[in-house]
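For this view, one protein chain was removed and the others were kept in their places.
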Amino acid sequence: MREFEFKMYELPELNSPILVEGLPGVGNVGKLAAEHLIEQVDAKLFGEIFSVDFPPQVTVGEKGLISEVKNSLYYKRFPKKDNDLIILVGDYQGLTHQSQYRFAWSMIELARELGVERIFTLGGYGVGRLVDSPRVLGASSDPMMIDELKELGVIFNEGEPGSGIVGASGLLLGIGKLFGIYGACLMGETSGYFVDPNSAKAVLKVLTSYLEIEINFEELEDKARRVEEITEQIKSVEKQFSKEPSQEDLKYFG
Amino acid sequence: MREFEFKMYELPELNSPILVEGLPGVGNVGKLAAEHLIEQVDAKLFGEIFSVDFPPQVTVGEKGLISEVKNSLYYKRFPKKDNDLIILVGDYQGLTHQSQYRFAWSMIELARELGVERIFTLGGYGVGRLVDSPRVLGASSDPMMIDELKELGVIFNEGEPGSGIVGASGLLLGIGKLFGIYGACLMGETSGYFVDPNSAKAVLKVLTSYLEIEINFEELEDKARRVEEITEQIKSVEKQFSKEPSQEDLKYFG
Amino acid sequence: MREFEFKMYELPELNSPILVEGLPGVGNVGKLAAEHLIEQVDAKLFGEIFSVDFPPQVTVGEKGLISEVKNSLYYKRFPKKDNDLIILVGDYQGLTHQSQYRFAWSMIELARELGVERIFTLGGYGVGRLVDSPRVLGASSDPMMIDELKELGVIFNEGEPGSGIVGASGLLLGIGKLFGIYGACLMGETSGYFVDPNSAKAVLKVLTSYLEIEINFEELEDKARRVEEITEQIKSVEKQFSKEPSQEDLKYFG
Partner (left out) sequence: MREFEFKMYELPELNSPILVEGLPGVGNVGKLAAEHLIEQVDAKLFGEIFSVDFPPQVTVGEKGLISEVKNSLYYKRFPKKDNDLIILVGDYQGLTHQSQYRFAWSMIELARELGVERIFTLGGYGVGRLVDSPRVLGASSDPMMIDELKELGVIFNEGEPGSGIVGASGLLLGIGKLFGIYGACLMGETSGYFVDPNSAKAVLKVLTSYLEIEINFEELEDKARRVEEITEQIKSVEKQFSKEPSQEDLKYFG
């Protein structure tokens, strides 16, 4: 078994496709956004990726059927546009630093074969506090894309994030650049404490504007509401247990 | 030295064989079951497997003779049945997650060469309490096998075990599925604190019913009795040291 | 992706070049020295080195542009001298011990291709106290170079450093020797607590004397002054908080 095994169901002929990556990370922002996009454009599964550096197990799902540990590739044709779409999504990043490099390298080799023109990697940007209206930060290997994305409201700050962009979201851009495929990382602000469908929506809004496609955000908004309800409940429970005695509370002793 | 070295004494022509795996795990249920099956059907050793990811040592046995660290392959022909049998047994699983994937991949490649039709992986399901009549849980890559095994009393629960099936028992099913060889994992309930011949017996009962072969369980039953004796002794010693003072004990002070 | 990927922009024809290495280490002495040398002789970038054993990320720099994690190769021709110069510099050494060996091996293979005659590896020698006039210690694979360097004031002590020379600075000499390319390590004394431009200057003075080239040290001296200012400030703050009560302080209570 090689480090990565690509099981391709099809090698589609695509029109200058744009590759979008959404693997697990801070707030699961990238993964939520990519999965929502797949559903909204009704993208088609065309490949699965297995690795000796994924967790060595299978999971058990519906009715006791097993599922392999894998990432998946989808595509969507837009006959009236300049660019088709490829979406990489899944539950895993490699368990070793070497595998993270080799995964990005293999993906870029496949991207070249499929004629990929541009890459968008999606992720969250942990800010350590609750965020009501998440902004979208960007980083890119291409000065022109920075200008285009600034017009869509994306914020580019020198040296931010200070820790760099770790994992597939960073390496697909870095290795893509080596092979002349440029791209950008879109990072939605998020607390870092919860999965954050609201941040995923902010990221997707930028991406779909850039791609000039229209999608429905209701499902993400529903998920965001449910997460908010749970966090409100937690906050109210915490409040009850930790609150400072108020005037009201002190009356009893008065 | 490659990651896995298969030393084959023979490449037997077999009739649509079924592969049974019993490597170390919770309660050593799978290993005990597979070893008992080998003995009962008088299976023949035909290959040994060495790996750079097994512990780097030899063991010293009878008369000071050394033994290599290895797993072993056995087969048994059943001329009057539809399926012959291959049994994989041994004392080790690979020390790294990569080797667990590569081992399963290599085994499935060999399985294809030998014409394997179906796979059974055997193991224990730790429940954290003593179990008198262990049930057998299952997971499978094949809906049809789930139906067949349900009729033999195997229990299939959605998402159980929650942690998935780790190691060879899971990966042989997952990678087998990639190559079109389907199978099931049979997990005997066990405390997880002791080796559990009684759970091994429960697993073997299901497997031999499925295979329509008859074997003797006396030896497993003997082992189960011996384990029970030891655990009873431990329990009685523990009781003496930890018991709450009874009426009787208090009399002296009365 | 291979363990190391060399992206060569040019394979220059050089005149018996001398290879100088300055990668991160104690007090960043080697890196500071090599970077200063590149700037002073106006050396030209001709290759970049990527590795699966570098940190799996990209960094974000000016204007939000990403930078890959890499080391870099520069050269400088000296048409009137016997030896041209190659300088290896960067921010990383491999994350595993295997990659440190393989990096050195790959570099020596490239060095042979480029006709490298001699190697200088630069580093710091941590002494655990502030050093005003850092001495330069040496170690070499070549008795003749030891004699030459002694005349330039380099100190060679049997068995020093006692811990050996770890990483690229050691292995380039060790593996170079296997292929008949000899060299020396120059280690500037340094506290080990701060980056040390002053120690880098001491190392460069020896190296440029050996190479018979003249460079300007002002910038390193400026950096050294700035580091000194900061350390003075830290010392004075520490003093204020930890000082024993003086006569003056006690008067008030008198």
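Letters A, B and C name the chains as they come in the text, with residue numbers starting at 1 for each one.
Definition applied: a contact is a pair of C-beta atoms (placed from the backbone, for glycine too) under 8 Å apart; a residue touches a chain by one contact, two chains touch by 3 or more.
Because the structure is a prediction, the values reported are computed rather than measured.
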Per the touch definition above, residue among C:G47, C:G124 or C:G170 touching the missing chain: C:G170
Of C:S16, C:N157, C:N216 or C:Q233, the one touching the omitted chain in the full complex: C:N157
Candidate in contact with the missing chain, chosen from C:Y75, C:Y92 or C:W105: C:W105
Residue among B:E68, B:D82, B:D147 or B:E238 that touches the chain left out of view: B:E68
Contacts of chain C with the absent chain, listed as residue ranges: 97-98, 100-102, 105-106, 138-141, 143, 146, 156-161, 163-167, 170-171, 173-175, 177-178, 185
On chain B, residues whose C-beta touches the chain left out of the figure: 1, 5, 7, 50-66, 68-69, 95
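Here, only the chains that are shown with their structure count from here on.
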Chain centre separation in whole Å, for chain C relative to chain B (CA means): 56
Interchain centroid distance [CA atoms averaged], chain A/chain B, Å: 40
Chain C: positions in contact with at least two other chains: none
